[in-house]
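The other protein chains are all here in position, but one chain of the complex has been omitted.
So that you can tell them apart, the chains are marked A and B in the order they are listed, and the count of residues begins at 1 in each.
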Amino acid sequence: MKTNKYVLWGMAKSTLIHVFLMGVALTCLFPIFWMVRCAFMTNETVFVDKAFIPHHLNFGNFAIAWTKGNFGVYFLNSIIYTVCVVGGIVLVSSLAAFSFSRLKFPGKNIIFYLFVAAMMIPLPGSFVALFVLMNKLHLINTRFGYILCMINVGLSMSILLLKTFFDKMPHDLEDAARIDGCSKIGIWWHVALPLARPAIAVIVIFNSLNVWNEYILATLLLGDSQLMPLQRGLMVFQGANSTDYPVLMAGLTMAAIPIIMVYLTMQKHIIKGLSLGEVAG
Amino acid sequence: MRKLKWPYTLTVSRRCQWIALCSCLILVFFVGCSQSPRPSNKIILWHWMTDCNDTFLKLAQQYKQETGIEVVVRLFAPSDSYSQMIIAAAQAHVLPDIYGILNTKAIVADFIKAGLVADLTDDMNANGGAWANSLFDKALADKRFEQGNIYGVKGGIYGVPIDVTNEQMLYNKKLLAKAGITSPPRTYDEFIKDAQALNRVGIAPFVSGWGELWLIDCFASNYAFNIMGDDKIFSTYYGQTKYTDPDWIKVFSVFADLRDKGVLIDGIVTKGNKYAEQDFALERAAFAFNGSWCVNVYHDMNPNLDYGVMPPPAIGRAYPLKIWGGAGSSFVVNANSPNKDKAIAFLKWLTERKQQVILARETNKLPSNKEALKEALLAGSPVLGEFSKGMNQSTHPTIWPVNEDPLVTQAFDKGIQAIIIGDKTPQQVAEDVQNLKDRQMARGN
Partner (left out) sequence: MNSKAKAAAIYKDNLQNFFFVLPAFVIFCIFYIYPFLNMIFLSFHEWKGIGLMHFIGLQNYKELIGDNLWWDSMVHAGYITLIALTFQNALAFALALACDRQIRMKRFYCMVFFIPPVLSEVVVGLIWNWILNPEMQAGQHIGLLNHLLFSSGLPQMVHNWLGDPKTALTTIAIVHSWKGFGWGFIMLLAGLQTIDKQLYEAAKIDGAGAWQTFINVTIPMMLPVILVVMILTILGSMQVFVLILSMVNEGLVNHTDVPVTRILSSMTGTDRFGYACAEAVIFGMILVCVSFMMKKLSDRVKQI
């Protein structure tokens, strides 16, 4: 009798949990579903057709979005920017965070707090100064200038996150490596980075998302249409007055796919890194 | 163990990856960095009009075939970003040959005083004023400064209008018929009665993008001219008349009245113009207040929309109601550009009849060239013709002798929004705006 009660209670609990999870999941899936649904309609039917699955499926929007939106070029640009910026951030911020966490030099704390404070002070009015500076450095309308700027955008949070992670890192591995004659860079490369894999995965996801969805700085720093990233290209469908919704939705759907793939790959690393990286004691 | 430098401790494949990444970055740096000197048969044009971009590119191609001069067209959208770009480019001294200034006339004056805008008066008046006379006077007035203006700018014409717009009311004939209304209202009282009839059959009477402050400003200004006339309005801007004057209270009360009589659609004060256009195109509201660019938008969303154009219905006959109309978009020429003459020549070509007809046909906007208008209207939508008739009773802030301080205008427009949602009474808003005006005047603005 007792076992029955416990079994029933266990089943009820797990059903409740599933209902809860499913409910929230539905609200999250709804936008994707809506986006894809709109992508299959035409400009005239997109507001009128109220059925969940559109009566008439229009497959042409994806092709239109690709050609008219010059997707090929913009896709490539976005990939270049994302890879370069994320790679740059991981490299630069892990070096800096390792130094803040494990090494000593005068002024370390001040510089670290500067980085952290930068996360809090918005710079909406800084664009003009930035533009003038970029012009002086001849970095305007160049891929390199945009990449450097985007590296800066993600730097503060990445450094904070990595430093927190490195602080928790046990000292014995590091001491063992040092006894083996590893240089500081060696410790960074061989010990700190592998252990910080979950944190790095989070940083990769976070910054990939930022760079992929970014369009304000791209609009302002990149004038040549050959250098523009994807989101900038999607703005073409949002005319000053008239928006071509179905084609825009088709474009947004295509733009969302790579970033979801990045998340899926990184997600495995978070879990794998956590389970492998556990140090006993 | 010998301390090796760090790249050598890496495995071969990792090292290759590093080398590849570094060389990519270096390549990108050099490819990106190199800036070839500008050849002199190239003009750079920056604009913000997403819907005109394709047409501009086509016309640039055509111009190159005709004259051999290459026009590089760059789009920066949305228009807020464009304004920021222009300001930043002005600071960095990298303004293009042809660009637009989307700000108030005071800012345009500042650009001129900074020596960034070429004076086009001589080119306009050459050959007995051939260029100036081919364009609508009200369009030219956008970038024209009168002698002795309050901005301290030398009188003259500083910009070239590419198209003409005006803002009026639109009405959906089918929805009006459903409520038993056979002809559009000609007075304000008729409008209110029609709105009440529409409410009775469950149709939202009026929609407009009043989440955007300038549209509220436009509507309020139309009725201000109707209620008190030019002189009083301008004397208020000069600071001589107060906003607590009964005539201004009347202007504010128009909005209170619209709210009380149930004329305004739900959520009108948070509605962007894009959503308002959607609402009218999808026949959710019978009346709308929008600019002449809407013809293209409505056509894209609902080609069968049966609608007409009329100015906002006047209250009383003391003074005429004036709509806002004038140059839709205009370009200025960078005075420091080495290709100034070529830029001016291109703009002259762009405003010729043939090119204006192409622009009008492809973007469904009113041309700024007089001859082009007739031809464009023949082939274009008849609604556009109705819009063009309104130019006779149009005015525009850019042709007024004085403009209100932007901070006071913002408080004015937000105050009207507060009236619409029932937060404040017209009297309260008038007092708030007047207090702000007094403060700004004391500061010497």
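Here is the rule we use: a residue touches a chain if its C-beta (ideal position, glycine included) is under 8 Å from a C-beta of that chain, and two chains touch if they have at least 3 such contacts.
It should be emphasised that the depicted structure is a prediction, and the values quoted were computed from it without experimental measurement.
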Where the missing chain makes contact, among the chains that are shown: A, B
Chain not shown: contacting residue from B:H47, B:K105, B:K365 or B:K414: B:K414
Candidates A:M41, A:C182, A:V202 or A:V247 - the one touching the absent chain: A:V202
Which residue of A:K68, A:H138 or A:K184 touches the chain not shown here: A:K184
Residues from subunit A at the interface with the omitted partner, ascending: 14, 17-18, 20-21, 24-25, 27-32, 34-35, 91-93, 95-96, 98-100, 103-106, 108, 111, 114-126, 128-130, 133, 148-149, 151-152, 155, 157, 159, 161, 164, 168, 184, 188, 198, 202, 205-206, 209, 213, 231, 234, 238, 248-249, 252, 255-256, 259-260, 263-264, 267, 270-271, 274-275, 278
Subunit B residues that touch the omitted chain in the full complex: 80, 83-84, 87, 90, 103-104, 106-107, 110-111, 113-114, 116, 202, 204, 209, 211-213, 265-267, 269-272, 275, 279, 282-284, 406-407, 410, 414, 417-418, 421, 423
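The rule is simple: only the chains that are shown with their structure count from here on.
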Subunit A to subunit B touching residues, read off their complex: 43-44, 47-48, 80, 84, 87, 127-128, 131-132, 135-136, 138-145, 147, 180-181, 183, 185-186, 189, 216, 219-220, 223-225, 227, 235-236, 238-244
Complex interface listing, subunit B residues touching subunit A: 1, 3, 6, 9-10, 21, 24-25, 28-29, 31-33, 35, 46, 48-51, 53, 74, 76-79, 81, 84-85, 87-89, 91-94, 273-274, 277-278, 282, 293-294, 296-297, 300-303
